[in-house]
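A single protein chain has been omitted from the complex, and every remaining protein chain is retained in its original position.
Up next, chain A:
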């Protein structure tokens, strides 16, 4: 391929690069907006089931206070840890 043809192709590839990247960024930025709208919609009109299942959807976890932990969650976690330890012991003794 001669140099002239390559140069014109290179110019075309350059335009494609700029147009493509601009488009990809615009599209995905629009999608960020779309996700935000969906999130806001879901917060404003929480479905019945959801509001029962996950009452703290709007409250981000890290903002929670240390001593505000739900006693039920703590109970569940300690029960899980107990079972895990027991099963590990059982496995170890078997081996």
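Basically, contacts are C-beta pairs under 8 Å (C-beta built on N, C-alpha and C of every residue); 3 or more make two chains touch, one makes a residue touch a chain; residues count from 1.
Keep in mind that, in the parts below, contacts and distances are computed from a predicted model.
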Candidate names "Oxaloacetate decarboxylase beta chain", "Sugar ABC transporter permease", "Galactose/methyl galactoside import ATP-binding protein MglA" or "NADH-quinone oxidoreductase subunit H"; UniProt protein name, chain not shown: "Oxaloacetate decarboxylase beta chain"
Hidden partner chain, residues of chain A it touches: 1, 3, 5-6, 9-10, 12-14, 16-17, 19-21, 23-25, 27-32, 34-36, 38-39, 41-42, 46-47, 50, 54, 56-57, 60-62
